[in-house]
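The complex is shown incomplete by one protein chain, all other protein chains being positioned as in the whole.
Here is chain A:
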């Protein structure tokens, strides 16, 4: 019973921190990624990548890569990273994994948020222009899906949009607030 109490407390406080974190005014580039619940007999958490491409389809910023990081004979799950086909082509294949501040363990079903400050070097270095936010998910014995959200940089006014996946991704949203 005591254990359960602690667990609930831990979850609530984690959730609270996440919300509080997202609300900080200097974190003005918000992405949410929903990993849908699957009713399947064999479920593995999907590999997910999120990155930004410019108009020439060049990847200019990696926001997140979630994959199986536990060590195995085959090298910490990196063997399956090319299944994130678009990300692998545009960025992954030229990276040395793990990447600080980008790679992380695969995540369970649910909504996950990513927040970045406008002066995050990955964003601050982007020349002004049109960009596309990509979110790609690939699941072992499952499928693959890519979602895109176009946006303009730098941010001049509030921007908020969302798209919905059909198979491997739920709702993906992008919210931008210009610097105060």
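The rule is simple: a residue touches a chain if its C-beta (ideal position, glycine included) is under 8 Å from a C-beta of that chain, and two chains touch if they have at least 3 such contacts; residues count from 1.
Everything that follows uses one rule, which is that contacts and distances are computed from a predicted model.
Engineer: Unshown chain, UniProt name, "Putative GH25 family protein", "Nitrate reductase subunit gamma", "ABC transporter permease" or "Na(+)/H(+) antiporter subunit B"?
Structural biologist: "Putative GH25 family protein"
Engineer: Out of A:30, A:45 or A:85, which residue would touch the omitted chain in the full complex?
Structural biologist: A:85
Engineer: Looking beyond the chains shown, say which of A:93, A:111 or A:162 touches the absent one.
Structural biologist: A:93
Engineer: In the whole complex, what residues of chain A lie against the chain that is missing from view?
Structural biologist: 74-76, 78-82, 85-86, 88-89, 92-94
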